[in-house]
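Input: one structure, supplied below.
Excluded from the complex is one protein chain; the other protein chains are retained at their positions.
When the chains are written out, they are named A, B and C in that same order, and each has its own residue count from 1.
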Amino acid sequence: MSTRLPVVGDDPVFSAEQPSSPRVLERAQYTVEVVSDSGEGAQSCGQILGTVSAKMGNGVWTVEIIPAEVQPPPRNPAGASGNRVRIGSGPVTNWGDRTDLIVAFNEQALLARHRLDALEPGAVILIESMWQDHDDEGIRAEWSAAMEELGAAGYRIIHVPAHEQCLALTENPYLGKNMFMLGILTELFDRDTALIGAQIRHRFRKKDESVAERSIDLLELGIAWARENLDFRVSVPPVPGDRDMVVMNGNQAVALGAVAAGMELAAMYPITPATSVSHQLGEMFERFGGIVHQAEDEIAAAGVAIGASYAGKTAFTITSGPGLALKTEFLGLAVMTETPLVLVDVQRGGPSTGLPTKVEQSDLLAAIFGQPGDAPHVVLAPATIEECFHVMVTARRIAETFRALVIVLSDANLATGVQPFPRPELDQAWIASAPDQSPVPEGKAPYAWDEQTGLSQRFIPGQPGGMFTVTGLAHDERSKVAYTSDINQWSSAMRSRKIAVLGQTLRPPSLNGDDAGDLLIVGWGSTKGAIEEAVARARDEGLSVSSLHLTFLSPLEPGLAEIFSRFQKVMTVEINYSDEPDGPFVTHQNRRRGQLSWLLRAQTLVDVDCWTRVLGEPLRPGAILEVIRSNCGAGGER
Amino acid sequence: MSTRLPVVGDDPVFSAEQPSSPRVLERAQYTVEVVSDSGEGAQSCGQILGTVSAKMGNGVWTVEIIPAEVQPPPRNPAGASGNRVRIGSGPVTNWGDRTDLIVAFNEQALLARHRLDALEPGAVILIESMWQDHDDEGIRAEWSAAMEELGAAGYRIIHVPAHEQCLALTENPYLGKNMFMLGILTELFDRDTALIGAQIRHRFRKKDESVAERSIDLLELGIAWARENLDFRVSVPPVPGDRDMVVMNGNQAVALGAVAAGMELAAMYPITPATSVSHQLGEMFERFGGIVHQAEDEIAAAGVAIGASYAGKTAFTITSGPGLALKTEFLGLAVMTETPLVLVDVQRGGPSTGLPTKVEQSDLLAAIFGQPGDAPHVVLAPATIEECFHVMVTARRIAETFRALVIVLSDANLATGVQPFPRPELDQAWIASAPDQSPVPEGKAPYAWDEQTGLSQRFIPGQPGGMFTVTGLAHDERSKVAYTSDINQWSSAMRSRKIAVLGQTLRPPSLNGDDAGDLLIVGWGSTKGAIEEAVARARDEGLSVSSLHLTFLSPLEPGLAEIFSRFQKVMTVEINYSDEPDGPFVTHQNRRRGQLSWLLRAQTLVDVDCWTRVLGEPLRPGAILEVIRSNCGAGGER
Amino acid sequence: MSAVCSLFQLHDESREYGMGDYEGAQARWCPGCGDHSVLSATQRLLARENLPPEKTVFVSGIGCSSRFPHYINTYGFHGVHGRALPVATGVKLHRPDLHVFVVMGDGDCISIGAGHWIHAIRYNVDMVALLLDNEIYGLTKMQTSPTTPQGYVTNTQPRGSYLPPMNPIEATLGVTNASFVAQTAEWVPAHMLATMEAAYRHPGFSFVRILQRCPHFTDDLFGELPKHPERVQLLVHEHGIDLEALEGRFPNRLAHDPADLDEARRLAEDASVIRLGVFFRDDSRPRYEETRHLPAYTAPEKLELLERELDRYAV
Partner (left out) sequence: MSAVCSLFQLHDESREYGMGDYEGAQARWCPGCGDHSVLSATQRLLARENLPPEKTVFVSGIGCSSRFPHYINTYGFHGVHGRALPVATGVKLHRPDLHVFVVMGDGDCISIGAGHWIHAIRYNVDMVALLLDNEIYGLTKMQTSPTTPQGYVTNTQPRGSYLPPMNPIEATLGVTNASFVAQTAEWVPAHMLATMEAAYRHPGFSFVRILQRCPHFTDDLFGELPKHPERVQLLVHEHGIDLEALEGRFPNRLAHDPADLDEARRLAEDASVIRLGVFFRDDSRPRYEETRHLPAYTAPEKLELLERELDRYAV
């Protein structure tokens, strides 16, 4: 693959004509969706819009709309495939509430979005109109029924004869319509056509040149059609920052972060939504001396990573819920043998196979407590795509310094969400240093635990004089199998103490909002943007609410009880399941609660409430705002 | 194997001579150990003593002393193998504190017990004396060193020339010495020689008759030696109860309980200390129409059990920590598909391979929270060997009624501990009923969740009209893959609600001791006997302490916060790891706590403290008494 | 069959089932996916054998192919990735009255499920195992599977898959107690149906590898093959499969006695031509579920037995 940047800004394909003067809607932020059957390219249409908007200096948050099957039957609500792009003048930190404008390739995909309550009342709908007069009677009937269902919602529905228009340039508009639609969006949002063209060329770089050219023709056709037929434009003026930015999704960030951390082995077994990290690395890792090992299963992937790490190489393994489950036994071994290991869990909906392509934050307690026996380790969660990059450096360093297992909890929202962030300033210190191969001084033990910190210096194969046998059995500091009872108590303490030491190095979390007030919202992971947006809106309404976002879940960041004591009420907002407090048979005591709230209650003894949803989608700031409104000043949960 | 009971009571082998009149120590309870190299038979010596004592009406608790290897090198402290038998006039509920009398086949095994602080100061030691003048100089030196180490402790050391004595009857005393030693114990404790003889015959029933006869000769030799040479006897008079009793270990109780529950399949993979359940069932299960399936691994064992249960048969799977880890993914599937499943985890020391033959209670949080995604299910822990039997009936019924996963947490202490308990009064209602094969009424859904309870009636293959596909994907009540967002929220609620319903059927736990006071000790699982003994001793000392023992860990039994509020201080006592409160870097907030205390804190918001140890042995009541003493009236943990 | 089982056998033997009786939900595979044709052939087999839908169970793992049970109107168990065989074993062990079919993908069966696969061959429990081998991970979007040809570009091995592919027929034949091993292709429906039928009728574990087109990701692997019957060799034999109807279309035929294990292995090993047919069969191999002799006691009888058992522990 070429690493050359596509040439931008001076592309001669586009004409410089001025648009006519339609009504211009000025917006600080605006959300657009493009949906089609899978294979029709709504995905790339949305992606290009997002990327180009980011390049133009807009804040952007892109979310994939993915069906559960590879190519489900056409024209079916459950098959909707596409992208949602939220564009802002300033930074956009989350997917927002509802869509302002949707481009739909058929009315069934559109219906799916409507039924999922994804569309703003009064939203603009650009719908491919070919189905209205389709030869197939059944299709015509479906169209009418759909229009009726949509009619009640007060959308502004605009028919787009995309198919018909595209026929002028291509025999099979199913394969080019997305470029036509992209043209419409280009015109509507006044996107830089040179940047758009460059993106298209990049996308088709492995195909015959004519493909890109025809796509650009279709794009122009869309632009022209919009110019002539649409009476409005949307302006979301970028507020250019002064920092270099990059734009990518969370899985790409994890992959690049792993490289920046000097990782040398990624052992994995395919699983949605984690797999694309390995696709990304598959392309580039070898150039950095790294190996992507697709193992026969998740257990083997964990084993290979542990083996490599034991041999002095920095290794991580990446998976999602079902794979985390399978790796459980090996995680216990990593803890017991104090072999550094980073595991990235890109969470999806559970339990079991659950919702493989959808977001959830319900692996938290399994990540912390899932391993039989006492297995102290570290659990971290990046909250933004930028953090997905940097967390890999942090995780690797903690793993090595503390000879620890570090679990990183990303999720499907971060994995597929695309967002610009400041370009990382790479630092050589981030890269793992070469393994120690110097001789081991006589008498030194492979677990010479420092009594105060539990820390010790590991021996790496190749070090003369360091020969010893790592074991998952209880062992003493020479790694000899323990036969007396106090060794187990002592070595358990040593493994636990390291975590306390790490905890002491952490700073208390900082607050978003005032230091005290009516309500404190606590979150973790990918919900940060939505929570902070909701808090900002609530504060604008005069509500006394702040929020706090945790990166370290094990050990927890210090000072929480003290912070919580300054608020009338504390509650978590999470994408995992909790009983409704007023559900049948649910009492204040037996209520099954959000996973973080449960953790916080045990640690702080504060009556931390929770509001959680498992809708298979990111939380909407508007919904969180509702929660804030009804909990501000409402006091404790009892 | 014959099920005929050995003939008792009229055995002509033993003479009726009266013993001379040595000093008789009257004791309400007394603890004896027998230790040897493995293969020398201290195990069976101790077992026979225990069983016969139980048959004579004594309370008994027997604990195995097992080395980590099959037959480790001889004369090595780490190789000590044997049995500890605590005999009481009334019921004995735990292994007690220290041993009053030990029979040791060599001084190294003895040293091992001494170093583990297993012996009461002033204990009587009966030591095989052959090593003192052994030909091997090294051995003589080891003997001297050992005697020196032991000398300081004030034991009463009695030399027993067992080897020499046995040579009169056998060429290889290593294989018969245990019977000679048993003879000594028979005389010392005035055990019924007919019962002893019957046990010996039963043990050798598959061997040539001469083996049993020679053993009985050796036994008599031991009796005679003791009569002539020992100046004391121990009297622990049995207090005969009025109930029929049985005596067995916890794994045998689980096996028999499974049969009593009408279980039809035990799917397992060998793992200590769970395996002997399947040995027990291997002998008898087929006669009841049951199958023991030794699978290729623990994952397959779980899958086979789930498949059988899905097909309408009652199935369970049994394992220990590392196996629990491997089954994690399948447990999530059982929850998601609402397939009834009972899993018995006989806990051992962890994490990882840990202490395979030793007790620990550290799988609690993994059992409850280990499954990625939200996977509500039931976790139960038997506290006595009797409960090991009955819990299987309870677990099976809950699993089927609630279409639930039920995890039963036993442990190595229960698994190998032998205790008499009232013979179960078998009830036909305990046995699983035959699966429903009647036609399914049209329109009925396979998950027709009752909105209030989450309960539904499952369809079983073979039922006409019930055809549907179970799936681990999020699904609606017809088991169709969920494509809209609210289905996941709804079905998650239905799975959770069942657990709340079960919780409502539970009674608040009853207290051992007063309803209010200075200190409440909370325990779970096999520690009950030790805790209650310690509490009784403390109350005798006038301390204001009560205890409470939980059987249901998920959902927790109701009313805990209210109960806790009546005590100055609440703390758990558990066999799992917790940071010492005053350890370096440990604060009240970041302290890693005992697993139950953590659970109770989150649920009740009471500052539940904990005292825990992971010494690879059951807790000693005396140690718990110390904890009570120092915490009674001491107030909260802070 | 014991009395316990007779409980499960009350069904209307006289009823005749047609294809329509086995129709499940609309299949959501890609257009042109070979899984569609496996589904039709299976429904045809069920109709031919007149299997009551309620007595038939399809067990699968996770993957495109593993969606299969949803699309057929029998009992179905869509479990977890790689673990269909243990679940199916559990279903069948205690329910000999049920007809058990297992549907697996190549990743499902041969990668993550490899241990269960090897052991299921050995257990030889009476069921039909269908390996829908598209030589790629479909559902997760084109990663290398153990059967992906060496050099084939995938998303995880973009410089071409590193190793020579595993040969599932050869590996199966290497496992002691293998009892039925066949290969067919979904684009030869008549052959596929005949193979499945032979598999169904074989008493024991029948392993059938079905070469399966995945037009979405690997159209170049099998996509052209339907047009090239000369690249296929049919193994024909009276104890295997011998379809006259195919004679014209597939001129390349080889007589192979499925009783000949050595020859079967030799044929399996040679990758120069795609061989369809029964490589090996031995109806006399011991079956795991037959090793148990389970009496059928009533509950009161069981209690009585258990009392005797408890007597042994009586004090």
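Criterion: a contact is a pair of C-beta atoms (placed from the backbone, for glycine too) under 8 Å apart; a residue touches a chain by one contact, two chains touch by 3 or more.
The model shown is predicted, which means the values in this text are computed figures rather than measured ones.
K.L.:
Specify the residue from the set A:Val35, A:Ile48, A:Leu333 or A:Leu355 that touches the hidden chain.
P.N.:
A:Leu333
K.L.:
Of the residues listed, C:Ala171, C:Leu211 or C:Leu276, which one is in contact with the missing chain?
P.N.:
Here the residue in touch with the unshown chain is C:Ala171.
K.L.:
Looking at the whole complex, which of A:Val32, A:Ile139, A:Ile271 or A:Ala300 touches the chain that is not displayed?
P.N.:
That would be A:Ala300, which touches the missing chain.
K.L.:
In the complete complex, which positions of chain C touch the hidden chain?
P.N.:
Contacting residues on chain C, toward the hidden partner: 111-116, 118-119, 122-124, 146, 150, 162-167, 170-177, 261-262, 265-266, 269, 286, 288, 291.
K.L.:
For chain B, which positions touch the chain that isn't shown here?
P.N.:
Answer for chain B: residues 69-73, 78-79, 268-272, 275, 278-279, 282-283, 286, 292, 294, 296-298, 322, 352-353 touch the chain left out.
K.L.:
Which residue numbers on chain A touch the omitted chain?
P.N.:
Interface with the chain not displayed, on the chain A side: 3, 5, 54-55, 57, 244-248, 252, 256, 259-260, 262, 264-265, 267, 284, 286-291, 293, 295-297, 299-313, 315, 329-330, 333, 420, 423-424, 426, 428, 431, 434, 437, 459, 461-473, 480-481.
Quick note on the criterion: only the chains that are shown with their structure count from here on.
K.L.:
As a quick test, compute the distance in whole Å between the mean CA positions of chain A and chain C.
P.N.:
One centre to the other, that is 38 Å.
K.L.:
Let me have the rounded angstrom distance from the C-alpha centre of chain A over to the C-alpha centre of chain B, please.
P.N.:
Whole-Å distance between the two chain centres: 45.
K.L.:
Send over the residues of chain C in touch with two or more other chains.
P.N.:
Correct list: 62, 80.
K.L.:
Which residue numbers or ranges of chain B touch two or more of the other chains?
P.N.:
329, 333, 471-473, 481
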